[in-house]
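A single protein chain has been removed from this complex, and every other one stays in its place.
Right, chain A next:
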Amino acid sequence: MSKIQDTVLKRQDENWREDERDHRRVRAITNGVKNPGRPSVGNVKKVLETAVLVGSDSEEVRRKLAQHRETGSWAQGRVEYAFYKILLSMLLVAYACVRYAQYEYNRVKILVLNLAYNPSNTPQLIRQDVLKLPKLPKRLAAILETKPDGDVGGGVGGVLNDGSELVAWSVSAGIKHLILYDHDGHLKRNVDDFRSNVFHKLSKFYDPSNVPKFAVRVPQWNKVYFNTPGTETGEARKVAIEISLLSNRDGRETIIDLTKTMAELCAHNEMKLSDITMKLIDSELTQLVGHEPDLLLYFGPSLDLQGFPPWHIRLTEFYWEQDNDQVTYAVFIRGLKKYASCKVNVGK
């Protein structure tokens, strides 16, 4: 069924060029700014204003009010409604207080743990950490987020840096496949920068004369790049790690492209409806996007899959830490530890 793949890839490629939206796309929502868990008096005030002053749009309330108006007990309905609004704001304030304490606790915890252990740039230490674990994920995935340009580690550069750091840790840990996902596709659009970034990071970790080889795969364009630009020799094709770069485009839209293609093929009698099975779709999507990862790391404050390919998260283990917003080694290794300690039993 390589015909299916060809068609889907062609379609993706066309779309990629046409898709104006990709260029207009606003930067991704980021942790720091959007984190409601970083409460301030101003935030609480805002929340209260919204809660109390913005009228309810719900069908229920409107109907209720209308009913009351008809029966002449309009005032009573109003009072009742106001009462609930006040109660609601009290609840929200209480929640904000608890949340504030929780947030501070989590932040301090993450900070202390980071300070306590951070074997930067030393593959031997990472290796030792990993050797203690009974099992390692074969395929590791990570969702990266773009932070605002002004922040430390923000903008596209920040994503590239986070990505290459993850590559270096994974190489040191001995993970052979890494999937990097960012919603807007910054990584794949800057694939050459990313490759040289990874190279620099790896040469800090390893002896510069013996930097591990790597391959960067962009499934959407069906392309594989080896090492840094300009060094793609035949010799270099034995790699220590394969990195797949995914974006929102590889998720739902690829599944839709696949559906379209199959519909066309069926219409031209080149395949039958009964040919469409779980196995076929699975193998096609594996070819088009990649394999299902075993562990998915998320470096944001609360889990949001952001359009990660839905077919590929069936049994994937998720790991994230509440209120964390940085890509750090401590989170990485704790994710691996968590993965090592859990057992999967499908259906049982």
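Structural remarks
Here is the rule we use: contacts are C-beta pairs under 8 Å (C-beta built on N, C-alpha and C of every residue); 3 or more make two chains touch, one makes a residue touch a chain; residues count from 1.
In this text, contacts and distances are computed from a predicted model.
Set against the options "Ubiquitin-related modifier 1 homolog", "Vacuolar-sorting protein SNF8", "Exosome complex component RRP41 isoform X1" or "Alkyl transferase", the UniProt name belonging to the omitted chain is "Alkyl transferase". Of A:Val41, A:Val152 or A:Ala267, it is A:Ala267 that touches the chain left out of the display.
The chain not displayed touches chain A at residues 21, 24-26, 29, 33-34, 36, 43, 46-47, 49-51, 54, 56-58, 60-61, 81, 84-85, 87-88, 91-92, 95-96, 99, 183, 251-253, 255-256, 258-260, 262-264, 266-267, 273, 276-278, 281-282, 302-311, 313-319, 338, 342, 344, 346-348.
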